[in-house]
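A protein chain is absent from this complex, but the other protein chains hold their places.
Think of it as A and B in the order they're written, each chain with its own count starting at 1.
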Amino acid sequence: MVGETRVSSPLLEARGLVLAFGGVRAADGIDLDVNEGEILAIIGPNGAGKTTFLNMVTGYLRPQAGSIRFRGREITGLTPRRIVRLGIARSFQIPQLFTEHTVLENLALQLAAREGFWAPFAPLLSRARSERALALLERFGLGELASVRADALDEGARKLVDVAMATALAPRLLLMDEPTSGVAASEKHAIMDRLVSALRREGVTAVFVEHDMEVVARHADRVAVWSNGKILAQGPPATVLADPAVHREVLGVEVAPC
Amino acid sequence: MPLRLAFAVGFLALALLAALQPWLRFVLTLALATGLAVLGIMMLLRAGQVSFGHALYVAVGAYTIAFARPQLDDVLLLLAAAVLAAVVAGILVGLFVSRYRDIFFGMLNLAFSMVVYSLLEKLYWLTRGTDGIRVARPRLFGVALEGARYEWALFALALVCVAIAAALVARYLRAPAGEALSALKTRETRLEFAGVSARRVLFQAYVVSAGLAGLGGGITALATLHVTPLLVYWTHSGELVFVAILGGTANVLGPFLGAVVFELVRVHAAAAFPDAWQMILGLVLLGIVLLAARGLVGLLEELGRWWGRRV
Partner (left out) sequence: MELLLLLALLDGLAYAAQLFMVAVGLTLVFGVLKILNVAHGSLFAIGAYSASTLAALAGTPWLSLLALALAALAVGAIAGPSIERGLLARIYDKEQVLQLLLTFALFMILEDVQKLVWGVQPVFEDAPVRALGPVVVGGIVYTAYQLILLPGLAVVCLLFLVWFLRRTVTGRMILAVAHDREAAEAIGIDSRRIYLLAFTIGAGLAALGGALAAPTTSLVPGVGVQTIVLSFAVVATAGLGQIEGAAATALLVGLGRSFAVYFAPELEVVVPYLLMVIVLVLRPSGLFGGRELRRI
């Protein structure tokens, strides 16, 4: 949020990432830059290696070859914990919530992770923390669910809480894995509008995996198309989405009627 | 606050019992000591982790008092030494076991406790083997107390320890690191992706639980004035787990409620069925696990709800 000295290099630089599971090459020489302040969409068929890429950037999987640099610093092989402290947060394709806690407590735990986590006797739901958690929930239209236990939420709400939790970490780079899949079509755009404008306002760089081309066209500055562990094409949405090769690979396979 | 009220009522009831039935003073003191150890186990249970070897720290506390008694003649100093020793042991073992979950966590704890059991039995020159070590009755605040007065003092001291420990643990469980225990159970990955070391969350609770068990062991040693390797035998660890499940993990009252009920029943039942005591415990535990009940505290809550509907 603080205007730092402009660095000429991209915020995130991935070079030659390779990762194979058995015979499947989930990453087969991925080169990708993510520039400061941009919002990048990743599209591609299931199994193309989109989540694997997020997993490598966030330290859950270690690439067998290649390097990942964040703000010029090598982060390949660091643990998820170290990487999130450097400013990369993520949301998950399968929501990862603390199911015995309420939605508010889920958010508060994320906020606490940034400061005051180890204070042994200060309550998690201090007034200040509760208020900030509630404000974050409001942004996603989740205010009314604050006191609902996470395991009682429907799929769409779970997904949004998961994204809200990632934003609570106030990252410089936010990675979102299908942030609105499972969310009702009628709410999807409103929520993405609010989320994206908040990200832009706060200067957060974001990468999101998405299957809904309408969402991509509307919110992404740039699109990267994944196919069989490789990047097939990248560029502005208007150009990329009009590319016949992309159509064949992505839209041809799974154009959804939504 | 209803929890504080419950504790106050409980303390009064215990004091009354102890006054009416002098022999119960001893039993109730032991129950409170057990409750302290179980309080720590309950913290770990919240993280979904069960230690089958926590009697280790009870024994560390108790043997510390036995070893230190010739040099130290003060109840409070001895208890402090017991807690300190248990905390140190908890740090050493905890650094290792906090890397593991579930089966490994449970069984590694059991393995450590059984190694210590064998050592206590074998190193006769140090521990006098299965005979154990007698502890001379220490002074309290420089005063030498006899018989009943010593028992009363110890009982009161146990109540104070319980009150302090329960209050502190209750606050800890509401703090982020305490709330993170059940977060660790439900979604450990997410904790790591928030930048929190799940291992440290568990380690910290583990060390606290070791300290609490050490305090319980210390009080036990001061009450029985005799320590033996049986303190660390697996059956004792099993009893602690049993009481934790019996009491439930909903709040800090559970361990003490469970412990008092357990010790009072044991006084009668264990004598009646000396060879089937573990079996009875096992059967009850089986029942609780299969019926997925939430222990005595859960039962009380159900009763409360039922009562609420009637009124």
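Quick note on the criterion: contacts are C-beta pairs under 8 Å (C-beta built on N, C-alpha and C of every residue); 3 or more make two chains touch, one makes a residue touch a chain.
Since the structure is predicted, the reported quantities are computational estimates derived from the model, not experimental observations.
From the set B:G216, B:G238 or B:G254, the residue in touch with the chain omitted from the display is B:G238, counting the whole complex. Considering B:A18, B:A85 or B:L110, the position touching the chain not shown turns out to be B:L110 (whole complex). Considering the whole complex, the residue from B:A8, B:L76, B:I164 or B:L283 that touches the absent chain is B:L283. Taking the whole complex into account, subunit B touches the unshown chain at residues 45, 48-50, 52, 96, 99-104, 106-108, 110-112, 114-115, 118-119, 122-123, 185, 189, 234-235, 238, 241, 245, 275-279, 281-283, 285-286, 289-290, 292.
FYI, only the chains that are shown with their structure count from here on.
Subunit B has its Cα centroid 44 Å from the Cα centroid of subunit A.
The touching residues of subunit B, counted against subunit A in their complex, run 168, 171-172, 174-180, 182-183, 185-187, 189-197, 204.
Taken together, the subunit A residues at the contact with subunit B in this complex read 58, 60, 79-81, 84-85, 89-90, 92, 96-101, 105, 108-110, 112-114, 116-125, 165, 169.
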